[in-house]
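Here is subunit A:
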Amino acid sequence: MIPLTWYLILSGALFTIGATGVLIRRNALVILMCIELMLNAVNLAFVTFSRHHDSMDGQIFVFFIMTVAAAEAAVGLAIIVAVFKNKATVNVDKINLMKW
Partner candidate 1 sequence: MLESLLFIIMGLIVITCAIGVVFQKNPIYSAVFLIQTMVSLAVLYILLHAQFVAAVQVMVYAGAVMVLFVFVIMLLNVQRADQELGKDRLIFQKVSAIFLGLLLFAVIGIVTVRSVLQGTKGEYTPEHMNEIGNTQLVGKLLFTDYVFPFEIASILLFAAIIGAIILAKKELKE
Partner candidate 2 sequence: MLDVILFTFIAIIKISIVFGLLLLTIAYLIWIERKVMAHMQVRLGPMRVGWHGLLQPLADGIKLLFKEDIVPYKASKVLFIMAPVIAIVPALMSFAVIPFGNKITISGYSIDMVITDINIGILFILAVTSVGVYGIILAGWSSSNKYSLLGGLRSSAQMISYELSIGLSLIGVLMITQSLSLVDIVNAQSKWWFVLFQPIGFMVYAISAVAEVNRCPFDLPEAESELVAGYHTEYSSMKFSLFFMAEYANILTVSAIAVTFFFGGWRGPFLPPVIWFLIKMFLCIFFFVWIRSTYPRFRYDQLMNFGWKFLLPVALANIIVTGLVIVLIG
């Protein structure tokens, strides 16, 4: 039986990798993917806590997070497609019109 702390550490590592990815990468698609990675890390933590507390609430929350992730992916990708149509790039360094 693996101690539940290990799952939490794994979740933390996953979250960290996702967050680092958002900071490092300039490709908007990969940034969105890294956000998905972070959401997955949160899901893992939720399920772990649900197992620890012998309660179902964590699993229900995972369900809602998945809903939000699906909505976020759909809208985010639509925005990226719209931006790509205008600027022919998905590099977030080049999408800087709002700066001026």
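Convention: contacts are C-beta pairs under 8 Å (C-beta built on N, C-alpha and C of every residue); 3 or more make two chains touch, one makes a residue touch a chain; residues count from 1.
Selection rule, in plain terms: all candidates are chains of the complex that A comes from, given by their letters.
What you see is a predicted model; the values in this text were computed from it and never measured.
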Could you check which of 1 or 2 is in contact with subunit A in this complex?
1
Subunit A to candidate 1 touching residues, read off their complex
1-2, 4-10, 12-21, 23-27, 29-30, 32-34, 36-37, 40, 43-44, 47-48, 50-57, 59-60, 62-64, 66-75, 77-82, 84, 88-91, 93
